[in-house]
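Apart from one protein chain that is not included, each protein chain of the complex appears where it belongs.
All chains are identified by letter, namely A, B and C, in their written order; residue positions are counted from 1 within each chain.
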């Protein structure tokens, strides 16, 4: 009967670390939320020279402690899920891994540590604990709208990429004899073209010759028209999905950890495993 | 019969300071409009060093006078309303308080005084005196559209917040060895990420390494797509409300001072108090 | 019969300077188009120091000639129209005046001369000669869409104005002790708020304190949402007018010079004068 014991333990751990609608699951999620926020705050503080100089030791020790906790949690998740590999290569599984890995990389390459802030993305999962189905609904309209317009947006981005290379090359040719303009190579000029077309406009690189400024004006006015295209695409697609119902179920699959199953669903939509409730 | 006398006085004061469709109410509102504009103009002038040096005394004295008038008006509003606490904690009640409080705070912390410009928001109430129901209508379509899309926009903003922290951390890691780029800490890098994603692009912080510029280009192009999302949301919601009728009644509730009641309404939609007309 | 003679002359002048569908009218409009382009180009060249130093005399003389021609043309327009005052205070009448007035003002205040470039707006009228009814149609959809959304846009702009004053005052309070940030007075801070909310972002003024940068980030993200509102309004209104027919008549009223009358109209829609055809 040992196997049964282990199975029950596994089930209890699963209910705690994955589910949000049991009491201990809710408590766990809230603790996790706080620990993530604290650890992200600490990494930020460590990056500020004046604070790091004073509290270096405190920050390092608490990072050790927090990362150990996250590592244990990651272990428990792998242990409690029925199909560990499915979990590891799922969206949340990769984020969970990316939120502890940088710390260990940081032991060898100090700068790598700051990547650990990717763990803030884990909050996407913690949104569930607020039971805000309206939020969830809103989120899904966005996600569905973006998914549906993916192809159009990829074509659009490829087109922008080609345009930007052509513009960058032409501007480099025009401005290359005026090093004070900042157009020192084609890759830099392409960077300028992106900065200009997206209307960001830092001003670290800007044309100084009359012809260069004329061309830049043309580019900006083109960018004006281009900015309209993604807006049109997303608005169009979002309109299609705005009236559609979205499942409000926050239960997670015990096999792969996926969520957002239909109400009354008995099997996971992603891996086919049996759902608990 | 003294109580009745007091009640009549209260009623007359209410008609003057709150209502816009009586003669004395209209006159009061126009005076208020002018006084607010004058006082805001004076605070602006005081902030200009050359003007402050010359007219310091005149400006200080007139500020004393104007703030006294606003304080008296605030007292009259509390006195004439039937449920003072409801008024004090209503939207306009808080703005009315915020427009006199900074002056008194300014006696102790000089800089606080400039907050008094919040009183310009009181003009939102004075819009009524123009009897521009079309304006009001327009305003309400905007307000309704924004209210309805609140949830979607909160989800969207949370998402932007997470994205911005991740981008800031990565850019800090890439650019930290080049202090001339300005990426001196993660909070600063997050500030840069906001400046870039919103396409503001001051240029006080901008990447100098090739890889940093490549990442920045990716961020800008993402921002290009992201800018489309709120536009889509607001357009969608505003379309829903564009044909809907909006009450044109500018009467205010004598109990809590709330406005925009339905035509023919007998009780306040917010506090349930009886309306006058 | 002298009066009749004068009337015929007036009619012939009117057909030449106002109409676009007679042969001499078309010729006149093309000449006018060229003269306007030449004169605008000359004013531009005069503003470039190196060119002005060399060709000062040529430029001055040709400006004299061109302005004389435009003055004569203005006189002919007043003479040939039946209700001169109506023409003088119409949209095109004011532009016609503004395109010669700066030159005469320039005799006393040299800088005033450059205002003469307003005459480029006269090209709006010359668009007719291309007989591009599709263009005209397109233009009118834009104009109608903008006109209809005027009220909503005025409310929106008033609101932006109030917001910008509040933000400017708060930022001035936060950044006033750091003159290197550029927030030297409240008007300057309001200018910064406009530059930031509209996502222009010059970078000549930008916050340097941590709290100031945090507030600026909030302002930018608000601006992100705000940019969606006019887009929504204009899209909404333009959709309404996109299918509507627009008159293709380019004939002008002989009394006041107004155009775009309905096909078959016998009286001017603006001044009630009789139309020729």
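Operating definition for what follows: a contact is a pair of C-beta atoms (placed from the backbone, for glycine too) under 8 Å apart; a residue touches a chain by one contact, two chains touch by 3 or more.
Computed from a prediction, not measured in an experiment: that's the story for all the values here.
Q: Among the options C:62, C:117, C:151 or C:209, which residue touches the chain absent from this view?
A: C:117
Q: So one chain is hidden, and I want to know which residue out of C:22, C:47 or C:177 touches that hidden chain in the complete assembly.
A: Of the listed residues, the one touching the omitted chain is C:47.
Q: In terms of residues, what is the contact footprint of the unshown chain on chain B?
A: 199-203, 231
Q: Please give every residue of chain C in contact with the chain that is not shown.
A: Answer for chain C: residues 40, 43-44, 47-49, 111-112, 114-118, 120-121, 123-124, 127, 134-135, 137-139, 141-142, 145, 153, 157, 160, 187-188, 190-191, 194-195, 198-204, 227, 230-231, 233-235, 238-239, 242 touch the chain left out.
Q: State which residues belonging to chain A touch the missing partner chain.
A: The list for chain A reads 151-152, 154-156, 158-159, 162, 165-166, 168-170, 172-173, 176, 184-187, 196, 199-203, 206, 210, 213-214, 216-217, 220-221, 223-225, 227-229, 231-233, 235-236.
Going forward, only the chains that are shown with their structure count from here on.
Q: Over the chains that touch one another, what is the least number of steps taking chain A to chain C?
A: 1
Q: If I superpose chain A onto chain B using their CA atoms, what angle of rotation comes out, to the nearest 5 degrees?
A: 90
Q: Mind checking the centre-to-centre distance between chain A and chain C? Centres are C-alpha means, answer in whole Å.
A: The mean C-alpha positions of chain A and chain C differ by 46 Å.
Q: Once you find the CA centre of chain B and the CA centre of chain C, what distance in Å lies between them?
A: 33
Q: Please output the residue numbers of chain C that touch at least 2 other chains, ranges allowed.
A: 199-203, 231, in rising order.
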